[in-house]
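Here's a structure for you.
Shown here: the complex without one of its protein chains, the others still in place.
All chains are identified by letter, namely A, B and C, in their written order; residue positions are counted from 1 within each chain.
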Amino acid sequence: MTPEELLDAYSEMVLIRRTEKAAHDLFMSGLVKGTTHLAAGHEAVAVGASSALRPDDYVFATYRGHHHAMARGATPEECLAELMSRATGLCQAKGGSMHLTKATNGMLGSYAIVGAHLPMAAGAAWSAKLRGSGQVAVAFFGDGATNIGAFHEALNLAAVWSLPVMFVCENNLYMEYTPIEAVTAVPNPAADRAAGYNMPAEIIDGNDVVVVHETMARAAERARKGEGPTLIEAQTYRHFGHSRADPAKYRPADEVERWMKHDPLDVARARLEALGVPPETIADRDRRAAATVDAAIAAAKNAPEPEPALAFTDVWADGGAAWRT
Amino acid sequence: MTPEELLDAYSEMVLIRRTEKAAHDLFMSGLVKGTTHLAAGHEAVAVGASSALRPDDYVFATYRGHHHAMARGATPEECLAELMSRATGLCQAKGGSMHLTKATNGMLGSYAIVGAHLPMAAGAAWSAKLRGSGQVAVAFFGDGATNIGAFHEALNLAAVWSLPVMFVCENNLYMEYTPIEAVTAVPNPAADRAAGYNMPAEIIDGNDVVVVHETMARAAERARKGEGPTLIEAQTYRHFGHSRADPAKYRPADEVERWMKHDPLDVARARLEALGVPPETIADRDRRAAATVDAAIAAAKNAPEPEPALAFTDVWADGGAAWRT
Amino acid sequence: MADVTKAEKFTYRDAVAEGIAREMRRDPSVVCLGEDIGAAEGVFKTTVGLFKEFGPGRVWDTPISEQAIVGAAMGAAMTGMRPVAEIMFSDFLACCWDYLANEIPKARYMTGGQVTVPLVVRTANGGGLGFGAQHSQAVENWAFTVPGLKIVAPSTPADVVGLMSAAIRSDDPVVFFEHKALLAGSGPRPPEGHLIELGQAAVAREGTDVTVVALASTVPLSLKAADQLAGEGISVEVIDLRCLIPLDMRTVLRSLERTSRLVVVEENPYQGGWGGTVVSVVADEGFELLDAPIKRVAGANVPLPFADSLEAEVIPTVDKVTEAIRRLSAY
Partner (left out) sequence: MADVTKAEKFTYRDAVAEGIAREMRRDPSVVCLGEDIGAAEGVFKTTVGLFKEFGPGRVWDTPISEQAIVGAAMGAAMTGMRPVAEIMFSDFLACCWDYLANEIPKARYMTGGQVTVPLVVRTANGGGLGFGAQHSQAVENWAFTVPGLKIVAPSTPADVVGLMSAAIRSDDPVVFFEHKALLAGSGPRPPEGHLIELGQAAVAREGTDVTVVALASTVPLSLKAADQLAGEGISVEVIDLRCLIPLDMRTVLRSLERTSRLVVVEENPYQGGWGGTVVSVVADEGFELLDAPIKRVAGANVPLPFADSLEAEVIPTVDKVTEAIRRLSAY
């Protein structure tokens, strides 16, 4: 990554962090309903990965997907409006926090059933291969997803068909409240399975955006050359609880502290400083992100609620919901 | 195995072979309806395994399960009667070839959805562990089952909970008509996955009843000692096609020939002869098996059809089928 | 007195844990398994206290492996245990549907009665909380398509306890739907030993003009509608089915003998909803009782939208129920 690229990546991460903080506060104040799964702490995975992709590549994410939507170009306003049930939301308030999608940018959705999107990503990669488009597909998923059947089926298919797909596990040590190590037979829940699919695997620092970027760039290159899928296990940590108001008391204090000290924003900032980027340049990006998010909050608050009729659109490709003739 | 044990195992295998041959002929002559999946060629897996188990251990098999039902004590007559839709069949003609079950002997069923019974076997092993009974459970399955999600979930759960269960893959190189190697990312579809569950695995000659017996005995001992599950990949081959009248033309002639020369009955017979068991003793067992099966065919043919009312029994534990009050 | 009432506040959520605990105390073969149900006490707090009281030998945390959870429960049930498996959200039943559709309900029948599968699959069902398309569905109709499953969906805390006891003691497999929108509601704590036979509907409110058949979340909804309509001089009888299988059609038909008018209120979608089957029994066996068309107030035939205001458009509401009843009583 060039210093400029890194600075842009840093800016994007800050923007995500601030948007997530806003989501949290808006949830607490009752303006965001339902549930949210904040990815604060995971920003480097999304930004590092996306910065290594082509604009026409495909990304599939989970219910913890704000960072992936934004890394692929969804704006804070679109995201917050969706969370706040506004008509201007990314999904017209029909998806919510768990289903952020920005299809025009190849971000093909956030899926809330653990593991379900891994076969979809394999399918998108198959499609790219069939069309000879040179595109790749990426599925981001949690450590907990490595124990569900769809994981196994997707990895085998991708390997057998030599598909241009990357499976990126965001291993944050926990499922909802239970540590992944308590329910998994191997220490590295994703990487230790890769050999069973004859698939190359890497375990990386998911909080270092440069490492993520470089790993993804290599894997994408392999994929585009027809050399098949790669599995990447990115070690990271969430700053908030699993969802909503979860205080995450099940996590030992020293573990939390250790990871908080390894904040992906700090890691990137340190790299920027080491590269000689002046502190004021960085601070300026911080300020710009803050201003963008403040404006997004205000805009989302002022945006209209969805029309009731929206409940009956877009079941079918003709735009409607008619089930009988 | 003592010579006596081996002779008994041989006899059982011959009995299975003859029963399967009868099933085939009866299918061809229209007396067996629906479908059959013959296990001829796989006998050593079932007999070797069962002979290493306690009577109260649990066995779960697939639609290709005649050999497992018989190895656990189902008689040729019970089996053939079931296949011929007789009231005296193992399952009262409600199960058919694909669902042979002999629950009184711990043979808890044959399941026709690929892979579905692996979690069940883990559950039976969990039950044994909870009850401290010292029992073990075994799931037999095909090579094709190693690519379905339930396989992955069952193996992980069994390993994490350290369950007394053995997963025995009967790798006969083919799914229905497609070679397993065409759709699997690793050469040994079961064994090469075991490391992903931190589970010991062995690849064995599934056509040598002694090898199967000894491998299973060791694995069962480990399981009973609380040392957890084992995966066994038994290499074998089917003598008939996948099901019904499939002539299995998709298999290369030299492959068929090679395996036909490695018939489990021949292997066992050679071992018996090497142990000094006189040929006439062996021939006597052959004759007895033939007589038993001939009698079974006759008895099954003469057995009554099921009463129509049987269609409405045993939905519920009260014996009935009432769905409303 | 106020304090006593406070101390006695007994929620639907509490009732789930209490119902399970009562059976675990009685019968050592009852064991629980599911995701985050142990030390974490369940993401809906419906297993609070179980891990503490019964320990890790009877309350087992699982990986995210719905097939393994329900499949293992099946294997354990076949071999002497009475497992109570939690599937966190009922939408995820789709991830282990083979077990619910093809394995558990058929094992007894297809073995000619050789095996028994006494298990309970508990799951949080239904909408109204803004959880969106994949976490809000009322899917009791999925289970209803499968002969061989008993189906329970209680509407009150006392019924949760009484039906949970019956479900766990049942030698048949039971799918137990706990409605997310009811979890916070409260009601009287039933006495020890409280047991409600499966397949017995309750007449939640007596009335003479229109019969409303409801289940789980639609029971309080229908009762509110009945309250409102009482002011307009319409007398509504509300039947809480409590179970879909066994289905208590006797209570429904008996009510129709008096009212001759039927509204079925169900949260699952209209297409393929359980109400269709209820209506078809009535349209056959109860045809001569009817003085008016039969109406169904059901979920719309669309996925569930996220926004509250949109969700209300597509699931049953008090207004939709009163509207349907008014039209029938004016017929």
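We adopt the following convention: contacts are C-beta pairs under 8 Å (C-beta built on N, C-alpha and C of every residue); 3 or more make two chains touch, one makes a residue touch a chain.
As the structure is a prediction and not an experimental result, all values here were calculated from the model.
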Query - Displayed chains contacted by the hidden chain, counting the whole assembly - result: A, B, C
Report task. Can you work out which residue in B:T184, B:T236 or B:T292 touches the chain that's missing from view? Result -> B:T184
Query raised in the report: Out of B:A145, B:A268 or B:A296, which touches the unshown chain?
Result: B:A145
Query raised in the report: So which of A:A253, A:A274 or A:A317 would be touching the chain we can't see?
Result: A:A317
Query - Hidden partner interface residues of chain B, rising order - result: 33-35, 82, 85, 91, 93-96, 98-99, 111-115, 144-145, 147-149, 175-178, 182-184, 250, 305-306, 308, 310-312, 315, 321, 323
Query raised in the report: So that we can see where the missing chain sits, which residues of chain A does it touch?
Result: 58, 60, 89-95, 99, 101-104, 108-109, 111, 113, 116-128, 130-131, 137, 149-150, 153-154, 156-157, 160-161, 313-317, 319, 321-325
Requested in this report: Quickly run down the residues of chain C that touch the omitted chain.
Outcome: 91-92, 94-95, 97-98, 100-102, 105-106, 109-110, 132-134, 139, 141-142, 144-148, 245, 247, 264, 268-280, 282-285, 287-288, 290, 292-296, 300-303, 305-306
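Going forward, only the chains that are shown with their structure count from here on.
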Report summary line: Farthest chain from chain C by C-alpha centroid distance is chain B
Query raised in the report: Quick one: chain B and chain C, Cα centre-to-centre, how many Å?
Result: 40
Query raised in the report: Just how far, in Å, is the C-alpha centre of chain B from the one of chain A?
Result: 45
Query raised in the report: Can you list the chain A residues in contact with two or more other chains?
Result: 147-149, 182-184
Report task. Would you please write down the residue numbers of chain C that are in contact with two or more other chains? Result -> 62-63, 65-67
